[in-house]
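Heads up, one of the protein chains got dropped from this complex, but the rest are sitting where they should.
Let's look at chain A:
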Amino acid sequence: MILTAALGLPMLGALALAVSSRWTETAARRCAIVVSVLPVLLLAWAWRQFDPQGVLFQFVEEVPWVPSLGMGYRLGVDGIALAVATMSALVFSASIAYPVDTKHQPRQYYAWMLFLQSVSLGVFLALDLLLFYVFFDLSLVGMFFLIGRWGHGQAQLAAFKFFLYTFFGSLLLLLAIIGLYLSVEPRTFDMRVLIEQQPLAGAGMTAGLVFLALMLGFAIKTPVVPVHTWLPQAHVDAPGPVSAILAGVLLKMGTYGIIRIPFAMMAETFSRYALIIALFAVASILYGAFVALGQSNLKRRIAYTSVNHMGYTVLGIAVAGALIQDTEYARELALVGATVEMVAHGLITGALFLICGSFWQRTEEYDLDSYGGLLRQAPWLTAFAVLASFASLGLPGLAGFVAEFHIFAGTFGVYPWLAVIGVLGILVTAALFLQMLQKVFFGAMPERWAQFEDLRPIEWGVLVVLSAGFVLIGVAPAFLLTLVEASAALLVGGR
């Protein structure tokens, strides 16, 4: 029941906000914040209860939905899902609590946010392929309305592009899911059965096509170069908190999906193509880093670093699936790293995009060159931006380092030369963040920002929580690693 409650409560909250028109702005906001915190608490409790020595999937719930099709309302988590889901819930509460211009429709805004929280958690908690797809698709709908209604710039165009592009990916995914479904007897969408049976092992062409469709669908969502082109515009034109969710949570659906479906259910096919996937991942790492370095728009720059960071994650997963003899330990390291990267990137980039939101609220300006010397004017904002940037570029002692260390340590054990190339990405990332900080916070301050306000209590309150998250993972990662390692070992070694 605990997982159902985690995704059901925000949905109920969304309904309550949607149905009645009598909510005032403050009441709607308060209600949304309280409701959005509940899943965090529930999942944290589940984390405490999770048994790392136990079976792969725990807290399993199962209710038949369309049994004649083999579809059910099946929920359950392993360590990877639980970690990512908890992080998502936290990023959601942070984004909901973060102040934003609701354009005279506070009730609708908070209702959509809660709806999106519910379905996003659903993606990570589902143990049924079709249920996974249901939530996966619904997250697009929620995101479309949030960007289109509350975005700025060419918001509608960005929303259209986002929806159409990623919907194509999700339909490919649907075809692949049906392909997997048709390959088991008796027909079922139950992930546990599919993971156990590896139904398409040795199926040649069919397996290849299903795998291609799955990977293409998830690559669009992640996004992996060259199918990342929907991302910059969606990020730039979405309001800050929505960008935080887009980067922090929605992108994780792609990489989480790769771990859950092609990696776990088609191990043999995955290993055959692992090197190719790793090459694409390295391309994403380098391309994302270099293009980000070239951006003069604050938000666009951070958006491209997401391409870079998700590249690390994909690299970790590809390495973990490589199935090369006597590399179990390295592959497990890589998978742990990929998961920690997902959690770390969610918290760090979430914080960075919220900070972007603060900029937009104050100045409606993202151009890096128009800023300068804000350190004196806004010390708190500077502090959080510096902390998050350092975390993002992988400074030891912060979460990004833990993740990238694991990934590259694993990669060295399997594809050493790829690791060497990939590490270049970290170098460029460091350069681009330092340059960004220097441009915005140091040097001479232009006259027009004389009235620039520092963070308000609610803003830094939220940022403290997110920063505490990635500092904690950086300093004492054991609580996260125990959880993830248990499942990673089962997924990598148990095959």
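One rule holds in what follows: a contact is a pair of C-beta atoms (placed from the backbone, for glycine too) under 8 Å apart; a residue touches a chain by one contact, two chains touch by 3 or more; residues count from 1.
Everything that follows uses one rule, which is that contacts and distances are computed from a predicted model.
**Student:** When you check the chain that is not on display against UniProt, which of "ABC transporter permease", "PadR family transcriptional regulator", "Phosphocarrier protein HPr" or "NADH-quinone oxidoreductase subunit N" does it turn out to be?
**Tutor:** From the choices "ABC transporter permease", "PadR family transcriptional regulator", "Phosphocarrier protein HPr" or "NADH-quinone oxidoreductase subunit N", the unshown chain carries the UniProt name "NADH-quinone oxidoreductase subunit N".
**Student:** Which residue among A:Leu17, A:Ala85 or A:Val134 touches the omitted chain?
**Tutor:** With A:Leu17, A:Ala85 or A:Val134 as choices, the missing chain is touched by A:Val134.
**Student:** Of A:Ile178, A:Val193 or A:Met445, which residue touches the hidden chain?
**Tutor:** Of these options, the touching residue for the absent chain is A:Ile178.
**Student:** Just to verify: which one of A:Met1, A:Leu69 or A:Ala468 makes contact with the chain not shown?
**Tutor:** A:Leu69
**Student:** So which of A:Thr4, A:Thr102, A:Gln156 or A:Gln197 would be touching the chain we can't see?
**Tutor:** The one listed residue touching the chain not shown is A:Gln156.
**Student:** Among A:Leu12, A:Leu41, A:Leu164 or A:Ala468, which one touches the chain that has been omitted from the display?
**Tutor:** Answering carefully, the residue with contact to the hidden chain is A:Leu164.
**Student:** On chain A, what residues meet the omitted chain?
**Tutor:** 64-69, 130, 133-134, 137-138, 141, 144-145, 148-149, 155-156, 159-160, 163-164, 167-168, 171-172, 174-175, 178-179, 181-182, 209
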